[in-house]
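Shown here is a partial selection of chains from the complex, left in place.
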Amino acid sequence: MDGGTSFFGELLGSIAERGRALLDLGRERRSTGEARTASVAELCERLLSGQGEASGVALAQEILAAYAGLRSGERIAFFETLAQDFGPDAARLDKALAAYAAHPGARSVAEIHFASEPRRQELIRRFNLAPGATARLVAMRADLLGFLRRRPDLAEVDRDFVHLFASWFNRGFLVLRRIDWSTPANVLEKIIRYEAVHEIRDWNDLRARVDSPDRRCYAFFHPALVDEPLIFVEVALTRETPSAIAPILDTARTPLAPETARTAVFYSISNCQTGLGGVSFGNFLIKQVVAEISREFPNLKEFVTLSPVPGFRAWVEAQLADPASTVLTAEQRTALAGIEGTQAPEAAAREALRPVIETLAAHYFLIARSPKGKPVDPVARFHLGNGARLERLNPFGDLSARGMAQSYGLMVNYRYIAEDIEKNHEAFFDRGTIVASPQVRKLARAEETPKPPALREVAG
Amino acid sequence: MDGGTSFFGELLGSIAERGRALLDLGRERRSTGEARTASVAELCERLLSGQGEASGVALAQEILAAYAGLRSGERIAFFETLAQDFGPDAARLDKALAAYAAHPGARSVAEIHFASEPRRQELIRRFNLAPGATARLVAMRADLLGFLRRRPDLAEVDRDFVHLFASWFNRGFLVLRRIDWSTPANVLEKIIRYEAVHEIRDWNDLRARVDSPDRRCYAFFHPALVDEPLIFVEVALTRETPSAIAPILDTARTPLAPETARTAVFYSISNCQTGLGGVSFGNFLIKQVVAEISREFPNLKEFVTLSPVPGFRAWVEAQLADPASTVLTAEQRTALAGIEGTQAPEAAAREALRPVIETLAAHYFLIARSPKGKPVDPVARFHLGNGARLERLNPFGDLSARGMAQSYGLMVNYRYIAEDIEKNHEAFFDRGTIVASPQVRKLARAEETPKPPALREVAG
C-alpha cells in the first residue's frame, strides 16, 4: 500500500518546481558533479526545515533518488557535506553550554545533549520517511564504510549512522525465521551469497545445509528490509562435539535422525549487511536459536560451535619471524617449517604436528593478548564475550587451503552452557578471564613455565 | 518463534540467583515497595553493564515483569530513579566538556553529544530486547505521562522516551492497512474503543463506517505492536463537501456508488496510543490515505476534512466575560445569550445565529492568536501546519451536546490541495499566515475595521 501515486507525484512536482526556483539551479549548473551534490545538500536543508514536515516523504524520496545517481566522488562530497554542514547547531550548543555553566542540573545537561546532537541524525531519520528508505540507508552507510579508510575525517558521520542503526535494529524489532527448503529462492540466494565462513558452492550444497533432517538454518530479519537476512547461523545436529568441518559439509553423508542427536553445532555464522557493520546481532541470534532448537529437540545436551581461528597462523608466523620470541621451541620451529604454503600435510605428518599446534594454540588463546589486553583472535573475542567457554582445540579440523592459510587447519569448539553464560561473560569483561575447559587449560599449563602474570583463568 | 524456553528459563534462573547473591536482597527487604523499586534499579544497572550484553534478553524480561508488578507510587519512584541515577555519565561529560574547551571541533563536539546522552536512553533501548517489550514500553510511558502533571521534575525522562519513540516509530517503519469488515475483531474492537471524535456506539455503527461502499478506514501499524493500531482515519466518499456530521454518521443512509463520488471527507482522526503522545503520525497518515484513495477512485477531485473546533466556545465565552473585549458587538452578545447550555437551538434560532457564529469564527481563525502567536484552535494548528487551507465554516454542523459544548455546534472543512501543500505549510511556519479560502477571508474582512496588524493572510 505504500507505492507512489499521482497525489505524491503532484506533491513532488510542486516540490521540484519550487526547489528549482528557490535554489536557482539552472540547467547548466546542474550538469556538474559539484552542483549535483550542492543541490542534494540544499534538498537536505529543506527536509530538515519546517517545510520538510509537510512534504517530507516526497523530499526524502527525491534526495535518495538523487544520491543513487551520484558517482563515487560525488558521494564522498555528499558525506563531507554531512560532516561539515550538518553537525550540531552551533548557536544552540553555545547557549546550552553557557546555561549549563551557569546552572548545572538535569535540565541544562539534557539541553546540552539535544543541542549537541548533529543535525544529520535528524536528517537521516527523515531520509527514512521515503518508502524503502531503510534498505537504501543501509547501502548508503556501506558506501561510507568503503570511503572511511581513506577519509577518517568522516568517522563522526559514521558514528551517527551506527547510533541510529543500533536503535532501529534493536533486537526487539528483529524477527527470527527458519531458513529451509520452503524459503523463497530470493532469500536462499542471499544465503548462498553471504555465507562468509564455509562457502556454499551451489544449490545442492545449500540444500544439504537447510533441508536435511539433521541440519537447521536460522536468520534474523527486520520488518523494513523485506527478504533481506541480516545475519544467519547454520546448525548441525550430531551425536558428539565434532572436531572437523569436512564431515559436516559432506553432501553425501547419511543424515542423523535428529531426535537421536545430543549436540547442536553452530558451524557457521555470517553477517549479511555490510552497511550494518558494528551493529551486533550474533550474540542474540545464537541464544535465540539455542532456545528454538531446545524446544524442538528436548534431548539435546550440548550447544557448541565449530569455529575457525582466523588469527592463529599470522600470530605463529610473527613468532617465527621474531628471533626474540620465546614462545616457540627449536623443535616447534623445525616442525612448522615442514608445512608448505596452504597445502594440507599428509596424515602421518599431521599426527606429528598435532601436539605442536595444540601447545601453540593453548598459548595463543590463553596467554597471548592484543595491545588492548584482549584475546588476539576475533572469533574468540566474540564467543567468549558472549559467555561461551573454549571447549576443545581441533588441529587440522579444516584442511582446506583457507583453513591452512588462517590457522594451519586448526578449528576450535566454543561451548554455551546456559547456567554459566552470565558468570563467564562477567569474568571475561571484568577480569579479562578466558574461560576454558579443563582439557584446554591442561595444555596451557603443560606449556607454561612459569605461569605468566597475565594468565587468569577459571574453571568453565 | 520468540517465546520463552527452558534455555532462557535456565539463563534467567542463573541471573536471578546471582542477582540475589550480588544484591543481597533478603525476603524481608523485598516485601517493601522501596526495596522493590531499589531492586529494579539494581537490575537496570546490571542491564547497562557489560554483563547485560550476555543475558540482556532475560534481564530485560525480568525488569519489565518487575515493573508490571509495581504499584503506582513505586512506579513514580522508578521514574525518579531514572531521572536521578540514569542521567549522563558525569565524569565522561566533564572530560568531554574540557576536551571541547581545549580543542573545539567535530570530534570533541561529537563526544559531548554522546557523553551527555542520559544513560536511561541506552537503558530503554535494552529494555526493548525482551519479547513484546515495545508494547510494554509504550504503556510505561503512558504511566509516566499520567504522573507528569504533578511531577514536572520527570520531564527529562519523558523527553528521552519521546526521543527514542520518534526514532522507533519513524514513518518509514509504519505500515498502512485498510480497516474493513475482514479485519480481525480484536483490531476492530480497538477502533471502537479509540475513536475519540465521534463515538462509535456499537458493532453496527462500526460496520456502517468500515463496510459501506462509500466509507473507508485506514490505520498505521508498527511491526512490533501486532494488532495495535497507532492512529486511524475515517473517510466518507461524497458528492459535495459536507457541512454537517449527522448525515455522515447516519447508519440508515443509502450508500453512494463510490465511483460517482467527487469528494473524500476525512471526518475523524484518532490517536490510539496514549504512550505515543507527542510522536506525530497524523500528517503522514492523511497524505498516504489521499494517495491510496486517489489510486482506487481516480475520479475524486477534492480532499477535505469535516473537523470540530474544540476551542471556539471557550474563546467566545472569554470574550463575553471580558467587558474590555471589542470583539463582540452588543447585538452579538444578545444573540449568544439565547443559547442555553449544550442544548441545540431550534432551526429558526439557528438561522438567526448563523451570521453571528460565522463572523466570530472568522475572527477566531484568522485574527485571534495564542500567546505564542499561533492559531488558538489545536485542530487548526494541525491541519494548517500540514499545509491544508481553511475552506469553509459550517455553523451548527454538529448539534450534539459535545459539539454545542465545544463550539456552539460549529464545524469547519480544511482542504488538502496537492500542489499548494508545500506553499501553504511554508507560509504558515515562516510568516504565520493562515491560508483560507476566499469565502472565509471575505467573512473576516467584513468584520474587521480597521485591519489589525497581526492579520496576515494570503489567497489559498
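Which chain is which? They are A and B, in the order written, and residues in each are numbered from 1.
Convention: a residue touches a chain if its C-beta (ideal position, glycine included) is under 8 Å from a C-beta of that chain, and two chains touch if they have at least 3 such contacts.
For clarity, every value in this text was computed on a predicted model and none was experimentally measured.
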Entire complex copy count, 2 subunits given: 4
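Quick note on the criterion: only the chains that are shown with their structure count from here on.
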Cα-centroid distance, subunit A relative to subunit B, in whole angstrom: 37
Subunit B partner contacts - residues on subunit A that touch it in the complex: 1-2, 4-8, 10-11, 13-15, 18, 50-51, 53-57, 83-84, 87-88, 93, 97, 106-107, 109-110, 112-114, 116-118, 125, 128-131, 133-134, 153, 155-156, 159, 163-164, 166-168, 170-173, 175-178, 223-224, 283-284, 287-288, 290-292, 294-295, 385-387, 418-426, 429-430
